[in-house]
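All protein chains of the complex are present and in place, except for one that has been dropped.
We call the chains A, B and C, going by the order they appear; numbering starts again at 1 in every chain.
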Amino acid sequence: MNVWGEKLKISIFGESHGEGIGIVIDGIPAGIELDMEEIARQMRRRAPGRNAVSTSRFEPDEVKILSGFFHGRTTGTPLAGVILNTNTRSKDYTPELLRPGHADFTGFAKYGASHDYRGGGHFSGRVTAPLVFAGAVAMQILAKQDITVGSHILQIGKIRDQAFDPVKLDADTLRRLGRLEFPVLEAETREKMQKCIIEKKQEKDSVGGILECGVVGLKTGIGSPFFGSVESRIASIVYSVPAVKGIEFGAGFRFAEMTGSEANDAFYIQNGKIQTRTNHNAGINGGITNGMPIVFRTVIKPTPSIAQVQQTVNLKTMENAEIEIHGRHDPCIVPRAAVVVEAAAAIALLDMIETE
Amino acid sequence: MNVWGEKLKISIFGESHGEGIGIVIDGIPAGIELDMEEIARQMRRRAPGRNAVSTSRFEPDEVKILSGFFHGRTTGTPLAGVILNTNTRSKDYTPELLRPGHADFTGFAKYGASHDYRGGGHFSGRVTAPLVFAGAVAMQILAKQDITVGSHILQIGKIRDQAFDPVKLDADTLRRLGRLEFPVLEAETREKMQKCIIEKKQEKDSVGGILECGVVGLKTGIGSPFFGSVESRIASIVYSVPAVKGIEFGAGFRFAEMTGSEANDAFYIQNGKIQTRTNHNAGINGGITNGMPIVFRTVIKPTPSIAQVQQTVNLKTMENAEIEIHGRHDPCIVPRAAVVVEAAAAIALLDMIETE
Amino acid sequence: MNVWGEKLKISIFGESHGEGIGIVIDGIPAGIELDMEEIARQMRRRAPGRNAVSTSRFEPDEVKILSGFFHGRTTGTPLAGVILNTNTRSKDYTPELLRPGHADFTGFAKYGASHDYRGGGHFSGRVTAPLVFAGAVAMQILAKQDITVGSHILQIGKIRDQAFDPVKLDADTLRRLGRLEFPVLEAETREKMQKCIIEKKQEKDSVGGILECGVVGLKTGIGSPFFGSVESRIASIVYSVPAVKGIEFGAGFRFAEMTGSEANDAFYIQNGKIQTRTNHNAGINGGITNGMPIVFRTVIKPTPSIAQVQQTVNLKTMENAEIEIHGRHDPCIVPRAAVVVEAAAAIALLDMIETE
Partner (left out) sequence: MNVWGEKLKISIFGESHGEGIGIVIDGIPAGIELDMEEIARQMRRRAPGRNAVSTSRFEPDEVKILSGFFHGRTTGTPLAGVILNTNTRSKDYTPELLRPGHADFTGFAKYGASHDYRGGGHFSGRVTAPLVFAGAVAMQILAKQDITVGSHILQIGKIRDQAFDPVKLDADTLRRLGRLEFPVLEAETREKMQKCIIEKKQEKDSVGGILECGVVGLKTGIGSPFFGSVESRIASIVYSVPAVKGIEFGAGFRFAEMTGSEANDAFYIQNGKIQTRTNHNAGINGGITNGMPIVFRTVIKPTPSIAQVQQTVNLKTMENAEIEIHGRHDPCIVPRAAVVVEAAAAIALLDMIETE
């Protein structure tokens, strides 16, 4: 089902090569001034064609707001944003050859002959553009509450950036990363990562990576126990992003090797405010924020569209076959995915805050 | 919000030391025969007090079905199961000392003075018992469709069991694991893991671990793109389980180091059926099942209740303080969590299948 | 689906002759003191066996709160209330003879052989008892915001009570009606109505009626346009009550004969507060409260269980047949339905207020 949220309900639609893609966001408070330039800037972070490590397609991804916005402010009624598709090349794809790692097979399995296979149809990463629009709106509303969401590329291939310090993480760092085209904490890491991506591109291959996302400025008491836990809500929307195959909060999978005495974040009091000395639990206890930064990591699998010969099946003849995927594809989607994951987290958090 | 599901809506309630805990399951098809013995057996897998590596509390966790069940079959109307609390020792807890790693602080932050702090209240792991009941029901319905859910302990501390083979995983293996008190694939691993747990107990400490869960027998076409993806739905309910801090599907975080040519699971045809040669994507493409086994791993953090002295804050005096948590606690919750994670996955899958 | 609500999610369960009936209410704010005596009093308003115009069955309808309630206050986590069934006589019903006006036929059509037909199963009016519990809780929370819900019997057969004055309706009147066993505005109407009911009982028949429900003390701005309109939300839950077959707000069906100049409620200002001179629109414009009283009427059909011979079908033989329904049944359910309709309205309003 393509509706998500409790108080802030979002409804996403569109196909890669259809008429248009978009989103309806219900539950946005009235009277919020929106900086359209900033929204456009966030959209550009996801847009393709910006540099050598990205696809050469150029899609302006201009969002047209159809409703819910009047005299520069939100009206409180549903905010609808639409992006019309303009630059598509449907000839790049042959429907009967199933592209490995893509949703061609499952799309036909689920929807039958009516599946819109062109460019992946509704499964396309392009459909995350409306999510970025919604996230950009959410981030502006959160910013007015001094909440900042940001991320960096923690890993590409075997190259790893320095990790966030989950105790000292601050808004300035997150904002600074949000202005970088290739957001990393260490400059030398960027060069190594970009070199790795270009190598994979030359090998007609692609590579995956890990994004580390941080949120600071959250009050205590956001989220609910069980089904409404912060982890549950963020994971549920982050896993909507195609290519995401894992998400961990705080110490994440390292908790397996930890003891309780190491893992428990001891409380202490400073200037009348309760804090934790470490932050292995990512600012979340029992599904509810404790006021410390949220840090989570999410893995992005390598772009499945590669120009190498791959083994597959021809759906028409039901025989084994080979496929080479040409066209314009990112050798590594991780840098463009950063703002998508931030957007997802921002939407989840705003929904939880508005549900309070 | 403590309601989960689209077609199969579950509503969970209860506190650790309250009158009772339970669940209402709406959307169960009519006419399903339920094996109450098998349900009781699944409940026992989660119940405490079974062996040396578990807490010494003994709670029978007997579920009384109040509705939706008539003449041994489901009626199609809401199925309500209740467990009355009998064996509780509220004296073990002092509300003003915040237990590190627990939800005491966030519980008071969210609910104020009315928070039921006794034994963690609604945040208690005990509230997963009704989830196991719902999961046991779901597993029986799935079994009639030849779908099997099972899990093993992949890791405790630094000790690691053999991983599932995601291509060859079969129902017999999963069923066999479900009958083990301490489910692992390699017998020698079990001894090492249990030794590790007992050591931690002697050190007044606890230890975390990783569960690996598998599902076989799924048809193609289950799940939806985006918000209804199999990963999104399973993660959303698994993250409801207290202590879960990470979940990854298939190759998971290893995708970061993989190339597209490695990560894409090549399709081939065998006996007229499309399959994949590898299964890094956990049987899921574009959020929808492709008929291969689902394999996911979830990390369980170390039990936060430990008898060591810990630094904390006294909520009444708002001063730094120390706490020693006595009472009966598991040095490692991972073995008991196995059936909870299976239950969560079974509920998510049944919901998705019924929503088709 | 038996879950209702946006912020205040309620989940109802139970069958007439099953083990128990109950409700889980999620989203109740924390720290609300509940007057259990007042809740019991509201439950008694719905309970059978209180007087000559009601059935002779006696069910104490004692609600046991299992969770969400601690030290006399709500905890903010799900509030579960259960009523165990004690006094049932399953022998009264023969499953194969379809009772006209009841859900026997549709129950078997939907659920097949597994339908719990005993006393109507989940379709029984008895399952409204948990709704009254939830409504009694909601009414107490609304009362703390000076919002009062009440109702009277407007019509039984052809006998009609005076209607509410939708402009001058006040909380005292509504509260006074809530303490009456047979709530009407004019004492002489009561006698005529009761006489009518007893006549129908003697004729082995039953009779319907209309309830008029009022709400005062609402602030402006509650509700939403379209799907979240006050009328939509109240109607959706009131129509959950078995036997309800119509609901109208304000002038209701009389709007058909009115002109715009009559129907529009002119605004005027008094003591700085905007009010309307008439209140044909029931305090609701565009689905949102304008601060004037809400008045709606709902029709309750005659009890279908009558002792007269009725034509029907034997589901086993699939032949025409006759049925006489003995057992203890209300000749008129309207007086007992009053608190159920009030409860439904109170739940809907609290949900809308909490969703703001």
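A few remarks follow.
Operating definition for what follows: a contact is a pair of C-beta atoms (placed from the backbone, for glycine too) under 8 Å apart; a residue touches a chain by one contact, two chains touch by 3 or more.
What you see is a predicted model, and the numbers here were worked out from it, not measured in a lab.
Touch with the chain that is not drawn comes from one residue among C:86, C:106 or C:145, which is C:106.
From the options C:210, C:294 or C:350, the residue with contact to the unseen chain in the full assembly is C:210. In the full complex, subunit C makes contact with the omitted chain through residues 1-4, 6, 12, 98, 100-107, 109-110, 120, 122-123, 127, 155-158, 200, 203, 205-210, 220-221, 224-229, 231-233, 235-237, 239-240, 242, 244-253, 255-269, 272, 274, 276-277, 280-282, 284-291, 297, 299-306, 308, 310-313, 318-320, 355. The chain not shown here touches subunit B at positions 6-7, 77, 225, 355. Where subunit A meets the omitted chain, the residues involved are 1-3, 9, 11-15, 18-22, 24, 26-27, 30-31, 64-71, 73-80, 82, 110-116, 118, 121-122.
Here is the rule we go by: only the chains that are shown with their structure count from here on.
Chain centres were defined as the mean of their Cα atoms; on that basis the chain farthest from subunit B turns out to be C.
In this assembly, the C-alpha centroid of subunit B lies 39 Å from the C-alpha centroid of subunit C.
Note on chain placement: the centre of subunit A and the centre of subunit B lie 26 Å apart, centres being C-alpha means.
Residue positions of subunit A touching 2 or more other chains, listed in rising order: 6, 225, 355.
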